[in-house]
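Before we start, here is the structure in question, set down as structure tokens.
As you look at this complex, bear in mind that one protein chain is not there, while each of the others sits in place.
So, subunit A:
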Amino acid sequence: MAGPASTPDLPISGSRHQHSTGIYTSWNGRKRRYTPYTKTPKSRKLKGKHLEKRVSSESQEADDIPLKKFVNKTWYVYQVTPLYRFKQDKASLKRYSRHLSSYLQSEAQKGIGVGGIEDDLGARALFQILPGLVDETGNAEGIEITVSQKENGRNGNKVTLTAILSSVGCRELTEMEGLPNDFERFPVLLAKGLVAPMRQTIVWLESQFDCRIRRMSFNPMLLSWMVAMWTGLYSEPMLKPVELRYTVPATLQGLSYITMTIQQEDACKLWKSIHNGDTEEVLNEEVAEFLQALETHFFHHFKIHLSAMTLNRIATPLAFVGKEGRLKILMTKGVRTVLYHLTELSLENTGLTA
């Protein structure tokens, strides 16, 4: 059994509590209100319903089709700093496509130069605006990059990489701050495909638009936020269950992880008892309470303190998220919700929202 090794009375892991205390000892010993210069926010807006409403007012059916691209695929999530001098117009995108194609080609056969205007390339990259991800003002919120490779012996091309730059919610989240005109924000990059073109495409983007692209990872705190926020978002029948997977400390042999699965309705009921459904704002305390309730429940049955383990993967009806930055969105109408949240996290991580 896993439990006994851990300390018996530890209701919830320290890290989650740390941020909610708010009082802290200052240098001269007096108690002082904690001034939040660096910490993660104590509450987040729950964007799902709001976004859904807006989409449904338009022709939802037509809108959903392109968004199907996102669903039921496993993506790697990257965070991207603002792109310098990135342009969205067709001519620019065409130029980017051509240059990235040449670049991939030159990487494939080192030492052979590739002209910027040639046609017979082995690898072909394509930049295009993703239909379906457009904000209120008509600006594109998604750019899709596909890299395809000519297959030997066959006529068709094989797609080796799909990458999507997304800026869903970015305008809203960064309204307050000015960034010089030359920057374009696409804080999130979702990518799936072969390793080599993925790496090369990232290097190319970094070198052309002077940005940094870094794999996002989600610590247990962020994962528990996602579980709490996305569990009660939709209440329809036949939704996928909520699942939490914890890894066990390495000192324990023979047991690598513990998975806890809860029916969606039950989890939803629990969340609604904690969270006030009228408001969009989710509080840090609510998230902590939700997780604590689930973990207490688990302890009641199995006598295992999940809080002593590390949460490393979650599943909600909306999406699967893994600690190492893997993501699988399960519902078309949840795409924007997930992307919005990722944008938020990326902006926090890149130090752009203070």
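Structure notes:
By our rule, contacts are C-beta pairs under 8 Å (C-beta built on N, C-alpha and C of every residue); 3 or more make two chains touch, one makes a residue touch a chain; residues count from 1.
Operating definition for what follows: contacts and distances are computed from a predicted model.
Within the choices "Dolichol-phosphate mannosyltransferase subunit 1", "Dynactin subunit 4", "Cornichon" or "Centromere protein I", the name that UniProt assigns to the complex's undisplayed chain is "Centromere protein I". Although one chain is not drawn, the whole complex shows that of A:165, A:211 or A:314 it is A:211 that touches it.
The residue from A:105, A:201 or A:343 that touches the chain not shown here is A:105. Contact between subunit A and the unshown chain involves residues 26-28, 32, 35, 37-38, 81-82, 84-86, 92, 95-96, 99, 102-103, 105-107, 109-118, 179-180, 182-183, 206-212, 214, 217, 349-351.
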